[in-house]
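Pasting a structure here, questions to come.
Every protein chain of the complex appears in place save one, which is left out.
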């Protein structure tokens, strides 16, 4: 191999003559950690009603400001104000309130069930219920949903039976997923609710493909997908935005920015450098930043995006700014990494409380009805839980048949290895 | 599995009452295909000098406009105008001119060598030489380079021996890569030139890691990386931007938008929805769009980014707007997918011609010297080629020793399988 | 019947599929107007329009994900990854998604996608245009892995793959695109004209997945192979004069174990040949099955001739490629055992 070295002498230019300072790495830190007081002073919530509403036919290039604003409809007095205030009747709002309350009651109960050892895992959506609820109600029931794992309210919005969901949580004999999936990873073709993946972000670009298919086939159905703030860092997010922009796919790309990804605050995903909505601007996508705890704002933004999608104006990216009020999951203890009083100090309010106040303000709701509905929800959840547990829980009762373990891997007849393994397994 | 079905009846809301129009898929098309006249009317080249130059200490949020502008210094009269005109002396410009001419002569010759069957593959950078040349001269020689495959001029800018490069093209006995890599996939640690990957885009996020390491170690060296317009669609691009923004890594992220990715025009990567530079805005990165055929503009933009990086202000994304004048590679025939007269009609000019005119205008160059330098370059390339071919080409002469095939897979002693396979191979 | 090379046969499969079913959609890098860097999709965009065959961004994971979404919608996406070496960015979408969607949804959602990709060496492509990653996909339950060795099979298997409801990785031995190749790098180029499997029906037919093809009957030993290696093994059999039974597996998932075992039980010897690197290659699985199922009939250890455990080096393409000389030597050695 001889004198390869010799050929390779680079005649170096003279060294640069400059005063170099040592480089340093910046690692973003949240404003407060355990033992410190929560600090939300960096969060600027514009007043409700101030963010403009561009015409649905506007070009993305004309609305970059929307990615840096915040669509808010409900003000502190419980009024719906400004150009985004949607024209929806009280029935629909009451339905939204009911679904959010149902979700919260369901979450509380299932969380406890996990703590009682009846299942292995659970994830709540507490504080974020408006995001899936309002979107679920704005979309048609025939539109397709590609959710992440914190949009269980979508199923309630589609009147999907709670019992079916609980059976999944318990991996019992009636679990339509045959006990295969971790709790909360629902799936229902009938509900137009795509099988939730344990692998973050993958649904985001799949949804774009679904929307492309709908467009190719000249269908009228659109779809929507959701992703967490932390998960936006995955390549799938980028592929989704690229494909959606290039093919003008009729899809609504929702980022649920609840400010945390397990123990990592949104700055670790780049959320303190630019709002997540701004990512969309770079692709030429229309991008909205929305108060995710404001049912009416989410509803209005979704409607706007739906109109664009249905009229072949393509995709919209929506960042829903919200807050994860509880731990990441039953495996998590948030007091180990964030200030203890964060939830109390969070300035964005509670979506249920805010919609309730609005309905009361309108004279369409009152405390008595609210209390009654609260009790109704708790009873509904409890009764359904009893039914589900009568079938079985992860630890007790009827399980799916073990032989289903070998099914649905491929269609058609089992091949040699499957036959052999079934036989070894004793079926 | 009984009555799982029964639990699953969703009470569907009544169907939406709206006039739905059929959806359709938009597939972007370039303005002209073979048989049609080239059309660059969609390209708006602002006059040289009009794009503002923000202070190096400005915040990214204050300069979104730069991603939509175009930094141009050389005007049609060959003058350097406006705030970006760099203060560099004629020697450096002459060096730039020389490197670009060397690159073009080298490309022409190696392209022909492939056509003559002396190697398997070649890729030219014709028309894009200013991008790597100006950056290579602006950076310190100790800064690290993570190139794609069309930045061969970087090696010339670092005075790397042409013979060493040709030996790689020929996979001959003196190829420092031992004949392992496809031609043009250079690598030189001594030159600070990272091993080029056949897998697109991977270097982009690796470069960010290198820059993070430099920052962690309190070093003063920064790095730069290059990616094609088409390749920006890969997830690695997104990871690079995210990590660069989050950790304020001292890296320069260069997109070489030559408007084509093999047969796909830039619209397939989303380039017609928003300029590629705009991608950076979404992450909160400062982003510049630069005339890639303007040596002085590329130099100035790179210098600006270098200053930011060296002063711990983090990464800059630069889109170099240029044009791929030739086919993608020796395997490609561009007349099959783009208008025959595109190259002639391309309004951005030739980077060599433009720098030459500027030097002549300054009185620092003339046609005689240019012709002489052209001949000198051709002779240099020819002589070096003769030397390289005296060692060997892919088909003839001295090859690396076949036993090297089994080396450098792991460090240390070969394991059992490697020993066995070497033995089977007969070494 | 028309004489076709493998590219033409693949192209013809596309036309047949797209004419029959409006839900078949084709996309990938450079597959639209240009018709693909290997010309497999030539003319499809012109014939079926831009929304049935179109260029995709350079994002293999995005391409596979979009195909999955379309499959979930109810379409049958037939996509191209430009080289098998570039399929790795899509590994998560293939492994965690395409392969799992049927299972994790209790059988409700399907991902009936077919991922075509040229693989293998022999065209001086260097280490990033020559790889054979089939073993990775064979390990992922839920995926099917299909590898044709002739134009006839390529068309029939591709149609079967697209009409199959499961995700299929369809690996095309690029060295066979224009002619059968027996592994003699210095031989002149042969075309498919004259080869019986170069005669391809114009319309619809399938070659079923999971049915191996005994391309040469013999009694001295069984040779298991697929793709380019089928032709190399036939050449080696001819050149050594050993009466080999050469089995073209055609698909490695599903695997036609019955044909394999019948053959090895008959011959008592088994040689496995693939172009991929040895360690944990699919040959290992074949050896593991055969030694277990034919233990008492085996007269010699099962041997594997494969690409070396190195990347595929540019200049040493032919030293790396498991050609007829190496295969023949292994055959002879096995007969002496």
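Note that the chains take the letters A, B and C in the order they are written out, and that residue 1 is the start of every chain.
Simple rule for what comes next: a contact is a pair of C-beta atoms (placed from the backbone, for glycine too) under 8 Å apart; a residue touches a chain by one contact, two chains touch by 3 or more.
Computed from a predicted structure; not experimentally measured.
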item	value
Contact set of the excluded chain (shown chains only)	A, B, C
Sole residue of B:53, B:109, B:124 or B:178 that reaches the chain not shown, by the stated touch rule	B:178
Option from A:181, A:214, A:242 or A:316 whose C-beta touches the chain left out	A:181
Identified contact with the non-displayed chain, of A:96, A:235, A:314 or A:348	A:235
Which of C:15, C:300 or C:329 contacts the chain that the document leaves out	C:300
Interface with the undisplayed chain - residues on subunit B	144, 146, 176-178, 180-181, 185, 187-189, 194-195, 197-199, 202, 205-217, 235-236, 238-240, 242-243, 246, 407-412, 415-417
Residues belonging to subunit A that touch the chain removed from view	24-25, 27, 29, 33, 120-121, 171, 175, 178-183, 185, 197-201, 230-231, 233-235, 261-264, 268-270, 331, 336-337, 394, 399-400, 402, 405-406, 409, 417-418, 421, 425
For subunit C, residues in touch with the removed chain	61, 85, 88-89, 91-92, 95-96, 100, 103-104, 127-128, 135-136, 138-139, 141-142, 253, 276-277, 279-285, 287-288, 291-293, 295, 298, 300-304, 309-311
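In this text, only the chains that are shown with their structure count from here on.
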item	value
Centroid comparison with subunit C (C-alpha atoms), farthest chain	A
Result of counting contacting C-beta pairs for A-C and B-C, higher pair	A-C
CA centroid of subunit B to CA centroid of subunit C, Å	34
Length of the line joining the C-alpha centres of subunit A and subunit C, rounded to whole Å	40
Per-residue multi-chain contacts in subunit B, two or more chains	24-25, 27, 175, 178, 233-235, 268-270, 400
Shared interface positions of subunit C, touching two or more other chains	51, 56-57, 59, 61-62, 89
